[in-house]
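Dropping the structure in here first, questions after.
With one protein chain removed, the remaining protein chains of the complex are shown where they sit.
The block that comes next holds chain A.
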Amino acid sequence: MSRIGVAFDKARADGRAVLVGCMPAGFPTVEGSIAAMKAMVAAGVDVIEVEIPYSDPVMDGPVIQRASDIALAGGVRTRDTLRIVEEVAATGAPVVTMTYWNPIERYGVEAFARDLAAAGGTGLITPDLIPEEAGEWLAASDAYGLDRTFLVAPSSTDQRLAMTVEHCRGFVYATAIMGVTGARSQTSQAAPVLVSRVREVTDLPVGVGLGVGTGAQAAAVAGYADGVIVGSALIRCLFDAPDETTALAALSTLSAELADGVRHPTP
């Protein structure tokens, strides 16, 4: 079982959900993103999701778009992402990579799988890759023992849901709402329904992302899902602060609040 599977199993045994925190590689700088991710781990984030910045992130809302633009303007490369994965994985926390497909295709699917495995990454979350187009990735992830997290959505038919989770390994990513990333004031009504539909077709853990930004929301999602995925709200801590020390303090505070939330699932 992958390190992510172990984390989910342990959390399940403890009666809580796993907290997955997302940060774009190279935002605000390569070193800054490593510091941010380490601070998140120290404050109780269980799994780090490193997003490879991409020029055309159609699944992402304004916060991640801006962060990605800043990372790219700073010159971050795909190989920097691998170094970030390696440094953060050294903390012991499982590190999964989220990426749009073109950077991987450009790097070489097999080569990226090899280098990601060597860096200690657990696998990929692929927001714009559906299993039908994933032949090369299915083979490469098998060859290097990497997890595959495809997305399921409220609009997925039962047939697609079953087909998609059949190709997943590690965990399934359920998009809570029909929309892009970004914290929202209300949590989704569609997400619990989607999670229970996923549970009918797989024993894999289910993480819920899109729109979660507070401890209370994390607790609510933890009430029905195995994992709570938070991105934009954490990233915003780095935008809002006047300097790095303040930013990391805010990031740690929010991480701890979310970590507390996943430990107190709302029934």
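One rule holds in what follows: a residue touches a chain if its C-beta (ideal position, glycine included) is under 8 Å from a C-beta of that chain, and two chains touch if they have at least 3 such contacts; residues count from 1.
Keep in mind that, in the parts below, contacts and distances are computed from a predicted model.
Colleague: UniProt name of the unshown chain, from "Tryptophan synthase beta chain", "Glutamate ABC transporter permease", "3-oxoacid CoA-transferase subunit B" or "NADH-quinone oxidoreductase subunit L"?
Modeller: Hidden chain identified via UniProt as "Tryptophan synthase beta chain".
Colleague: If the hidden chain were put back, which of A:Thr97, A:Thr122 or A:Ser156 would touch it?
Modeller: Touching the chain that is not displayed is residue A:Ser156.
Colleague: In the complete assembly, which of A:Glu110, A:Asp128 or A:Asp260 touches the absent chain?
Modeller: Among A:Glu110, A:Asp128 or A:Asp260, only A:Asp128 touches the chain that is not shown.
Colleague: Which of these touches the unseen chain: A:Thr78, A:Thr91 or A:Thr266?
Modeller: Result: among the candidates, A:Thr78 touches the missing chain.
Colleague: In the complete complex, which positions of chain A touch the hidden chain?
Modeller: Touching the missing chain: residues 54-59, 61-62, 65-66, 69, 72, 77-78, 101-107, 127-130, 132-133, 150-157, 160, 164, 175, 177-180.
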